[in-house]
Every structure is written in structure tokens, then in C-alpha cells.
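Take this structure first; my questions come after.
All protein chains but one are shown at their positions in the complex.
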Amino acid sequence: MGTQLSAQTFRKMLKDIFELQMPFHQLIGLEIPCYENNKIELKIAMKPELVGNIMHGILHGGVTASLLDVAGGMIVFSDVLENMEDLSEEAVTKRLQNLGTIDLRIDYLRPGRGKEFTATATVIRTGNKVAVARMELHNEQGDHIAFGTGTYMVG
Amino acid sequence: MGTQLSAQTFRKMLKDIFELQMPFHQLIGLEIPCYENNKIELKIAMKPELVGNIMHGILHGGVTASLLDVAGGMIVFSDVLENMEDLSEEAVTKRLQNLGTIDLRIDYLRPGRGKEFTATATVIRTGNKVAVARMELHNEQGDHIAFGTGTYMVG
Amino acid sequence: MGTQLSAQTFRKMLKDIFELQMPFHQLIGLEIPCYENNKIELKIAMKPELVGNIMHGILHGGVTASLLDVAGGMIVFSDVLENMEDLSEEAVTKRLQNLGTIDLRIDYLRPGRGKEFTATATVIRTGNKVAVARMELHNEQGDHIAFGTGTYMVG
Partner (left out) sequence: MGTQLSAQTFRKMLKDIFELQMPFHQLIGLEIPCYENNKIELKIAMKPELVGNIMHGILHGGVTASLLDVAGGMIVFSDVLENMEDLSEEAVTKRLQNLGTIDLRIDYLRPGRGKEFTATATVIRTGNKVAVARMELHNEQGDHIAFGTGTYMVG
């Protein structure tokens, strides 16, 4: 049974988990300014440790992949929450444990120059077992750095 | 003109650059025990900061993507070196500056459990402008964690 | 030297080549109602031979992949034409001979039900050597059947 909380409440809890309890997210400085139904925004400030190329001072492609992967996973899980009938903590935890990336494609469009990078995502295929999202990374000037497509296990 | 060095010498120089002068590689603790013609081996020791999921203590998918991306880029560049006629420092530097990931696919096969992870790579399409590599990530017990496929600009 | 024709003229020639001189396109009934700068529209009418699943009467996934691959290739080549300085037949033919798909990703969103399918495409990365496009397939009712992402050799 358990108490029923709202999808919104669970998103707040998840935001905290993803920001504060994921060691790798803290290592790279991941922030989540927005996590709502159908909307996710991840931010990261450029810092010396994230540079992949000292000559050009650009963001490492692995950081780009990390941000896009997380953005996709969070947006599909938001969708899962909206479609769950039983929103008990037990049921949500179980679904969260099943969440995992099956495959990920990153298209690097231009070098990752900038002071701040924002990842966004949209669900393009929703389902009980598998969901697919498309993601984008832009810098603070709106330059489009990368596209992503991710297929996630959600059930 | 410039002095002609061997491909092997350049790989040694690159190994140092990738291990010691790439801030993000030092952040995650990337080591390159082997970089020869047709052979690359990247290693990373598990450490708390690389964990993506505290409940299960598994490697963050973004670290997996980072390792596979770098392994692919290094193996295609090794191939470039083998096929260059002019191995002057100037010519090699120019080719290195053109090196970049166009797109990357990661297939996550199983959770990244382990103490140490090794990425390897093979060139599957060679060319003057574009090359494609396939990559693998295994843990210290030989469990196959992930596959990767990367398309790289090389000229 | 050769006479300089316009990009628009070459697109008309290409439209004819792709519609009338590519045997596989005629086999599946590919039509190209629109091929302009930044815009491509491929159409195909459902017919019994294109069915992949007789129980459900849906379009074979390979036909979807074919349409999206061609749409992506044509849109990146349109972009090439817009950026070429020398629009002689010789120069254009040379570029066309270099055109080729390096890699392709298809995301199948829903079963291919419908009477007519339309593929569209947009260039997301432009370049002298490599270009990347994103593609979509919809049926006549506007249902979104599939997404595609293609990396093409263009020079």
C-alpha cells in the first residue's frame, strides 16, 4: 500500500538524489535547475577539470555524453511517473531500480566551447518497458553543441 | 620539412598527452597501459567519485562513454599515423587537430560492477577523412560491460 | 570549366536520377514531390509488396530505413550544392560520386500503418567532408512512424 505521493513530489526527490547523491554528478558539478513533467534542464559550469583538449579549452566529449545520458534518463522517468497508477514509495523505487540506459547515440555538432552548458530532453517513444528520448546540449550563447538519442529500460 | 619521427614515437607522445595533459582524464584517473599499432588499452580503477548509482555502486554510464570514446579516437589516430607519409611534427599536429568524434553509439550490456575497467578498440573503417572504430569495455573479471561504435573525423 | 548551372537546376536533375534511374527506388515506388534548398519530401504509397508483417499489414522496417537514408543523403547534398562555388557539371558529378552513408540510426517509434508515408530531413551538421542529417517518417494521418539520424560522406 503505502502513502500515495504525487509525481511532482517524486521528481523533487529524484532531483535531490541525482544532484546530491550521485558521486560522479558532484565530481563534474551537475545541477538540475528544472525537472517537471515533460521538461528537464541540466546545467554544468565549465571548469578546468572538464576540459578534454587543453589547446582549445573545450568540454570533453565524455562530459557531453554524460549530461545527455542523464537528461534522457530523467525525462523518460518523469514520463513513467506520470503514467503510474500506484505512486507509493515502494512502487516508484522499484521502477527507479529498473531504469537503465540500453543504448545511447551522441552526435557531436560543434566543439564544446563555452562557460556553461545546458542539456534538455524530450520523450519520443513512451512505453511500459522501453522508452526513447532525444536530447540536446547548448552553451550559454545558444550554440548547439550536441544531439543525443537514448533508449532506456523503464520497467 | 622537419625531422621525420616514427609512428611509434608519436604514439608515445600521444599517450603522454592523453594521460597527463587532458584534465578530464586525470579527474577520472585514466591510464593507458598500451598504445601500439592496431592496439589500445585504457584502464580506470573504480573509485567512489565515479559511481553513478550509490545503491548498487556501479560505474556511471558517462564514464563508460568517455572511456570508449577516447579508446576509439586513439585507435583511429594510430591508424592515421601508420598511413601518413610525412611524419613531421607539423604534419602530425595538424592531423591531430582535425581528430574529432562525429558520432558515438554506446550499447550498455550489463551494470558496470568491478574494481578496474579496461577499454579496447579496433578500426573497422579506415580512410583519409573519416574512420570508424568499435570499442569494448570489460571489468577485471572479464565481464563485458559495454560495446561502442564511433565515427571519427581524421583529416 | 564548363557552364555554371544553378543549385536549383542540379536538384531537379538529381530528383529525376533518384526517382527514375535508381532501380531499387522504382521497385519500392519512391516519389520525390519536393526537393528544394533545406527541404526534401519523399513519398511512398503502401502496397502489398512492402509489407513486413502480414498479420498486421505494416510497412517493413527495411523500407523505413531505406526512405530515411535517402532523405538524409539528398538533404545533405542539397546543402553541398548551396555551398559549392564551382557549379559546373563536372564538379557536381565529382561531389555526387563522393556522397555516401557512413552510418545510420533508425528509431522505430510505432508500427508503420498507413496508406502513404512521407520522409523529411534536416541538416544538423554541415561540412566539406562530412555532414549529419536528422530524418522523420510520418504516415498520411500525421502519425510519427520513425526518426532517423545519418552521417554522410560529402567530399
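First chain written, first letter: the chains are A, B and C, and each begins at residue 1.
Rule of thumb we're sticking to: contacts are C-beta pairs under 8 Å (C-beta built on N, C-alpha and C of every residue); 3 or more make two chains touch, one makes a residue touch a chain.
Predicted model only: the values in this text are computed from it and were never measured.
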Contact with the hidden chain (one of C:V70, C:V92, C:L137 or C:V154): C:V70
Residue among B:H60, B:R95 or B:R134 touching the omitted chain: B:R134
Given C:I32, C:L50 or C:L81, the one touching the chain that is not displayed: C:L50
Subunit A residues touching the omitted chain (full complex): 102-103, 105, 125, 129-130, 132, 149, 151, 153, 155
Interface with the undisplayed chain - residues on subunit C: 21-28, 48-55, 60-63, 65-67, 69-70, 97, 100-108, 111
Residue numbers in subunit B that touch the chain omitted from display: 105, 107, 109-110, 124-125, 132, 134, 144, 147, 149, 151
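Everything that follows uses one rule, which is that only the chains that are shown with their structure count from here on.
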Distance from the mean Cα position of subunit B to that of subunit A, given in whole angstrom: 24
Inter-centroid spacing, subunit C versus subunit B (mean Cα positions, whole Å): 33
Subunit A: positions in contact with at least two other chains: 105, 107
